[in-house]
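Structure below; questions to follow.
The other protein chains are all here in position, but one chain of the complex has been omitted.
So, chain A:
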Amino acid sequence: MSATTLAAEPAARPAPERRPVVELSGVHRRYPGTPPVRALDGVDLRIDSGELVGIVGPSGSGKSTLLNILGTLDRADEGLVRIDGLDVGKLGDGQLSALRARRIGFVFQQFFLTAGVTAVDNVADGLLYTGMPLGERRRRALDTLERVGLADRVHHRPNELSGGQRQRVAVARALVGAPSLLLADEPTGALDSASGAAVLKLLHELHDGGTTVVVITHDHDVAAELPRQVHIRDGRIASDEKAGGR
């Protein structure tokens, strides 16, 4: 079932208890049309806690569709989707929202920060739907901004930040709720190579800290840096490789 290829278990890190965060089996997603678009065509995938996985493939191969399903923003037409141990197919919209509020963090190519709102408040919005009081949300947001290296930019508004800084704010927002799964769709797509490298470095650091990260990219250089690369083509997993670490 699991598409994980057996590779040498990274022995460098003290291995935390492995548990599956993502388990997909036989996942299909079709979009209506003539003929229908088979965006995902029988995907099996298992991602364990603490992994840093790159999903790589050409444009239109189904990467974003896969990410939407991993993030429970979209549902599979067929197949089993289990996120953080929960069978997503059996959950209602409210329960999926709860899962996103507390277990999943998103980073988007276009950042999607709220204009005119300071970095700390943008990050605090990552906890908005947990019902946490504002003071506590801000406190955690400050801590998280420090973690992503933006302690000196907390009161800047998005238009006062560079692209790379904006994306790091977005990463902090995804991270502030300590999610089981961090999903990033082309996080470096809108950045120059230096800023992109900084964001990638940040994701690597999060991985080192134990966060489970899935990064979508069509950039093979970016993918080459990642310890595990899942190649997707025409809605199918073409290969799943684990490097022996960085």
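Annotations for the structure displayed:
The rule is simple: a contact is a pair of C-beta atoms (placed from the backbone, for glycine too) under 8 Å apart; a residue touches a chain by one contact, two chains touch by 3 or more; residues count from 1.
Following the convention adopted for this analysis, contacts and distances are computed from a predicted model.
Not every chain of the complex appears here, and the one that does not is recorded in UniProt as "Putative ABC transport system permease protein", selected from "Putative ABC transport system permease protein", "Lactate utilization protein B", "FAD-dependent oxidoreductase" or "Alkylation response protein AidB-like acyl-CoA dehydrogenase".
Within the complete assembly, A:19 is the residue of A:19, A:155, A:201 or A:220 that touches the hidden chain. Between the chain not shown and the residues A:100, A:138 or A:231, the one that touches is A:100.
Listed for chain A, the residues touching the missing chain in the whole complex are 19-20, 64, 68, 71, 73-74, 84-87, 90-91, 93-95, 97-103, 106, 108, 110, 112, 114-117, 125-126, 128-131, 133-134, 173, 180.
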